[in-house]
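Only one protein chain is missing from this complex, and each of the others stays in its spot.
Let's turn to chain A:
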Amino acid sequence: MLTELDSLKTEALSALDTLTDEAALEAFRIDYLGKKGKLTGLSAGMRDVPVEQKKDVGAKLNEVRDAITNGLATRKEALQAAKDAEAVAGIDLTLPGRPGAGTGTLHPLTQIRDLAVRTLRRMGFTLADGPEVETEWHCFDALNTPADHPARNESDTFYMPDGKLLRTHTSSVQIRTLETVKALPVRIIAPGAAYRRDEIDATHLSVFNQIEALFVDKDVSLADLKGTLEFFFREVFGPGTAVRFRPHFFPFTEPSFEIDVKLEAKGKEARWIEIAGCGMVDPAVFAAVSKSRGDDLFHPDQVTGFAFGMGLDRLAMILHGISDIRHLIENDVRFLQQF
């Protein structure tokens, strides 16, 4: 019996080495360890073994079963390991990946606009909007623009046959907002398109993009204007950015300033670049709005405010070093893919 067990063990273990797949291993298991298997058959002979040998034979039986079971498991693992290795053999990971549907891009103007919007929203501004086909009153009169101001001329501004015009700046949204809001404070930003009757060339578009901001409350001062704009430009251009305010003139703000930011164009020495216009809302604007509203929420003696606006196309050109503004509307994919 002991001899039979030993030779079964030897036979089984050497048979294992020749097995190369899952099915053969399963057949082997049934052949030796199954209900009708060889080892099971031998262990049935246990009852015929004399009592004094039972202990030795029993131990041997366990030894052979363990040996075959372990051998089977080891063989199984080895085969699986070989298979797993096979699965990645020959793969050259230095080959390029699949691009899927490809990489899309947001237009540089969208990126700049969103940067400005996100920054100003953190500062407590909400968005406002208004029509692009606008009345002369909202675009000029209410913004304290003299009746014979050159900007109103048909050579400078696009008109519709019914006398409306294409807004020449997003400042008209200031008026639209002040006309309709119910309470102070007003803290809005208005990104949008504006139009000027300019020939399209490397630095001009007839349709361009601006962002406008307005803050009106009881005691808004130049200090609020300065704090807000300095913070804004440092958030957009980096913490160390130098910002300067030059006195200027706009009909709808007084005092008015132009804002320069010191920037390094690609490969050039840093220089002051004019980037925005701003100022304290002219009392005449509040007076016009009050007249239109018919109430005193924006009485010129009761409220003050500041406004600023900037051209996004120009900002995009400066930030990205784009030499010709027409790139922004031609949509050459080789251009768009760079952003």
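Side notes on the structure shown:
Keep in mind that, in the parts below, a residue touches a chain if its C-beta (ideal position, glycine included) is under 8 Å from a C-beta of that chain, and two chains touch if they have at least 3 such contacts; residues count from 1.
In this section, contacts and distances are computed from a predicted model.
Among the names given as "Sarcosine oxidase subunit delta", "Phenylalanine--tRNA ligase beta subunit", "Hydrogenase" or "Xanthine dehydrogenase family protein molybdopterin-binding subunit", UniProt records the absent chain under the name "Phenylalanine--tRNA ligase beta subunit".
Annotation: of A:Pro50, A:Pro161, A:Gly238 or A:Gly294, A:Pro161 touches the absent chain (contact as defined above). Touch with the chain omitted from the figure is made, among A:Phe28, A:Phe245 or A:Phe308, by A:Phe245. The set of chain A residues touching the chain not shown comprises 95-96, 98-107, 109-110, 114, 117, 123-129, 131-133, 147-148, 150, 153-155, 158-162, 164, 166, 183, 185-188, 191, 193, 195, 197-199, 205-207, 215, 217, 219-224, 226-228, 230-231, 244-249, 254-258, 280, 282-283, 301, 304, 328-334, 336-337.
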